[in-house]
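Yeah, one chain of the complex is gone here, protein chain that is, but the others are all in their spots.
Read from first to last, the chains carry the letters A and B; within each, the first residue is number 1.
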Amino acid sequence: MIILDAIIQGILMGLLFALVALGLTIIFGVMDIVNFAHGEFLMIGMFTAYWTSLLLHVDPLIALPTSAIVGTLLGVASYYWLVKYLLRGPMIAQLFGTFGLMLFLRYLAQFLFGTDYRIVQKGLLVGKSLSLGPFILDWTKLSAAILSLFAFTLVYYLLHRTKLGRALRATALNKEAASYMGIKTDRMNALAWAIGGGTVGIAGGLLVNFWYVYPTVGLLFVMIAFASVALGGFGSIKGAFFAGVIIGMIEMLFPVLGHLIGSDFLGPHFKFTLVYFAYFIIVVLRPQGLFGWKH
Amino acid sequence: METLRDAFDFSDFSKAERIGLGLFTIFLLVFPWLGAGSFVKAVMIQFLLFSLFGMGWNTIGGYGGQVELGKAQYVGIGAYTVALMMVWWKIPFWVSMPVGVLIAIGYSFMIGYPLFRLKGHYFAIATICTSLVLQDIFINWKLVGAAKGIELPIHDHPDFLFMQFKSDVYYFYFIMALFYAGLFYMNWFRKSKLGYQLRMIKEDEDAAESLGIDARWCKIKAYSIASAFVAVGGGFMAVYNLYIDPYSVMDLDLSIKIALMAMLGGAGSMWGPIIGAAFLIPLDRFLGSWLGGQKGLIGVDFMIYAAMIMVVSAYQPRGIWGIIEQFRRKGA
Partner (left out) sequence: MFLQVVDLVKDFGGVVANNHISFDIDQGEIIGLIGPNGAGKTTLFNCIVGYHKPDSGKVIFKGKEITGFKPFMTNREGIGRTFQITKVTAGMTVLENVMVGAFCRTDQRPIAKKEALEVLGFLRLENVKDYHLNELPIASQKKVGLARALATKPELLMLDEVASGLNPKETEEMVDVLKRIHQEKKITLFLIEHVMEVVMPISQRVIVLDSGEKIAAGLPEEIVKNERVIKAYLGEKYAKGFRD
């Protein structure tokens, strides 16, 4: 029973991980860039929802659109002001460039908001839970999972059913061919960053309902997103979804298993170590991931 | 013999470079007698230490062109070996430091073997992961002090065996000696077979393989050389700071700083890491002490630092030395 509970909790968390990984995988798919600042985008999404709800006295869930908008703008601004120039350089410069962005946003947040851990105290769903037989689900997590799923589906639909989405996927498949077809790759890159920033902004808005927000919260999530993206295959949207859920389950399940067999090494302190370790094993054994098509 | 001559032979550098190196050496030798304050002396020691780290990273990251972002784990291995052997068994620094280096080399082969099956982004992120895993283990490992870290016992009298001195001057000269050992090693390395082969791998890995180069094995070798370098620096950090914890010697930021400095100065060149460290370390320290201390300005120093990283990455990924080289070739 405790295992089943862990699996359900893991799936709920995993859906949110999937939404975080979505933006990372789209950006990678379209332009072969790993966005280290992705976790900081998440953090900014969290802070946006936090301050909107606090200052306007509304529920954090209602503040969600502001998180999405801020995230989108942040993505677009990052692309036009930084990433566009990084593309000319070697890979190491691209990595450092987005790493610089990560540090900048992190310490900007620290400068503006300090290093305190903050959490939403009041809200429609905060502190309430749903009992389903023996399982107790926090409404905040449940709604976050449902809305993540919704956002994920929406983006999936956008990419697969609309003209714009097809153009984006064509760019990801073959930049040159796409530009011959009259697709402006520059715009597509910006679009990828807009979607990436927007989705992770939403994820931040959802996360702040039940997770402390502080300037360095991003690193943990970006590493989880890296692991998800690697597991799913860099650039694969479907992969990001399933991998996010799987990583969510691993993260919840292993401490429980560890507790059952009485081992400290599977304990809660190590649950993220497991994620890093999982990444390492995944990329070494199956570098293309579950659904990979690039490299 | 040949090897020794290569290490001390700087004749293929330009006159300006040789004169620069000479003046720099003289400056370092007399520096402790210039009456600088303890803060400036500490900055100088940091500069030499990070130059050493950067030179190590330069083997695999600069000459080999591999985006390696996990050097902090080897700083940690070097530092913890020295600290633990001293606390547990009272083993002097001169024994524990080489042991730490050996452990780092062994560990680097173990990690490097699977690691270098990877390329590009996969490799870069995997190096971060390996370092974070080790840091996480040390944070939770009670036997080695967990998150609280380890304090080294302070001796009453200066003790050469344990590298404990009252005055910073001794530490300065010691790290300076290590710095020059590293410099001579690098001067040999860049002219060695492995150095040439690594540069070819960076240029064009497929072509390198066609020339009989086992690219993966070369990278593993360079990776362990780099690890040995930073483990030496880690050992020094333990005796110099007299306190280590997983955050100060194994953090991701440290890994990034090491790689960044080499890149800012000019990756894959002899002077790059030194120039990078000479630029970033004082900046980092002075910004930190000037802005970090003022109320309400927490984090501004890092923002300036981060903004510089972005600007350099976007406009001059070949680093400061790259700009100088470019001008020189145009002038010639």
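Here, a contact is a pair of C-beta atoms (placed from the backbone, for glycine too) under 8 Å apart; a residue touches a chain by one contact, two chains touch by 3 or more.
Computed from a prediction, not measured in an experiment: that's the story for all the values here.
Contact with the chain not shown here comes from a single listed residue; of B:13, B:141 or B:196, that residue is B:196. Across the entire complex, the residue among B:6, B:151 or B:168 in touch with the chain not shown is B:6.
Considering B:43, B:215, B:242 or B:324, the position touching the chain not shown turns out to be B:215 (whole complex). Where chain B meets the chain that is not shown, the touching residues are 2, 6, 191-193, 196-197, 199-200, 202-204, 206-215, 268.
In the analysis below, only the chains that are shown with their structure count from here on.
Touching chain A in their complex are the following residues of chain B: 61, 65, 67, 69, 114-115, 117-122, 124-126, 128-130, 132-133, 136-137, 139-140, 252, 256, 259-260, 263, 267, 297-300, 302-303, 305-310, 312-315, 317. Taken together, the chain A residues at the contact with chain B in this complex read 28, 32, 34, 82, 85-86, 89-97, 99-104, 106-108, 110-111, 114-115, 215, 219, 223, 226-227, 230, 234, 267, 269-270, 272-273, 276-277, 279-280, 283-284, 287, 295.
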